[in-house]
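Every protein chain of the complex appears in place save one, which is left out.
This part shows chain A:
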Amino acid sequence: MSTSSNGHDAGGAPATGGRRTAGAYDVRVVIAGLIGLYGVVLIVLGIVDYGAAEAAKTGDVNANLWAGIGMLVFALVFVAWTRLRPVVVEDGEAVEDPTGGADTAGR
């Protein structure tokens, strides 16, 4: 998969120490976080705030609810992808603090 660092030839220092995953610095986590947040907000809106005005605009479909579910599913797929194929960074190259990365994961 293109997200692994196999064949990494960026010309930096050779990898001396171990390798670890990029954690919250992985752009996929950020994307999943934002779209997932949108999904949750829209689902809540679809449940508590679906009335005649909304139905008139969308043609009797609870658009917020369905779009919200779609976004949440998308976010979960992205999180699963990140788990299955984590980005590996060489030590000292990108992530300073692995626990800091883990704490903010999924935000």
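FYI, contacts are C-beta pairs under 8 Å (C-beta built on N, C-alpha and C of every residue); 3 or more make two chains touch, one makes a residue touch a chain; residues count from 1.
We adopt the following convention: contacts and distances are computed from a predicted model.
Taking the options "Na+/galactose cotransporter", "Oligopeptide transport system permease protein", "Fe-S cluster assembly sulfur transfer protein SufU" or "Dihydroorotate dehydrogenase" in turn, only "Na+/galactose cotransporter" matches the UniProt protein name of the chain that is not displayed.
Where chain A meets the omitted chain, the residues involved are 2-3, 5, 7-12, 25, 27, 30-31, 33-35, 37-38, 41-42, 45-46, 49, 53-54, 57-59, 61, 63-64, 67-68, 70-71, 87, 93-94, 96.
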